[in-house]
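Left out: one protein chain. Kept in place: all the others.
Let's look at subunit A:
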Amino acid sequence: MALDQSFVGRSYPPTDPYEVGREKIREFAEAVGDPNPVYTDPEAAKALGYADVIAPPTFVFAITFKAAGQVVQDPQLGLDYSRVVHGDQKFAYTRPVRAGDRLTVTSTIESIKSLAGNDVVDVRGEVHDEAGEHVVTAITKLVARAAEEG
């Protein structure tokens, strides 16, 4: 059954702040095998004009995806999470995430579509820092595959 279109535009309360740590960034950079010193060496980061080490571009997904869980697990929306796969991912950055950031995410249902029996939900996560400044927007397309007949 198609999802209720009236959920389009619905926003969820901002998440509690996530504090970005230098060692968490290092761990992520090592996991993707990226030796760029701007992720691990504050001096290298300063040489590029940053106050502290910055995070790789996709690091923030861990925070926005957790926030998108508010949508995915909203019982009123009724998405079948066991059938959800990640379709698309987009980021639009105002600035890179950096160590010391305290980030909150506000998730909004951007669109709901039904394509070939699949429910397709776009969730927009707006990430702001402690000062309320915009850091990055993440658009996550979730596809709940159609249930098999029978």
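Definition applied: a residue touches a chain if its C-beta (ideal position, glycine included) is under 8 Å from a C-beta of that chain, and two chains touch if they have at least 3 such contacts; residues count from 1.
In this section, contacts and distances are computed from a predicted model.
Asker: Considering only the chain that is not displayed, what protein name does its UniProt record carry among "Branched-chain amino acid ABC transporter permease", "Acyl-CoA dehydrogenase family protein", "SUF system FeS assembly protein" or "MaoC family dehydratase"?
Answerer: "MaoC family dehydratase"
Asker: Sort through A:Val38, A:Ala99 or A:Val121 and give me the one touching the missing partner chain.
Answerer: A:Val38
Asker: Which is it among A:Pro14, A:Gly87 or A:Gly100 that touches the chain not included here?
Answerer: Hidden-chain contact among the options goes to A:Gly87.
Asker: Touching the hidden chain in the full complex, which residues of subunit A are there? Just list them.
Answerer: Within subunit A, the residues that touch the unshown chain are 24, 27-28, 30-34, 36, 38-39, 48-50, 54, 56-58, 61-62, 65-66, 85-93, 95-96, 139.
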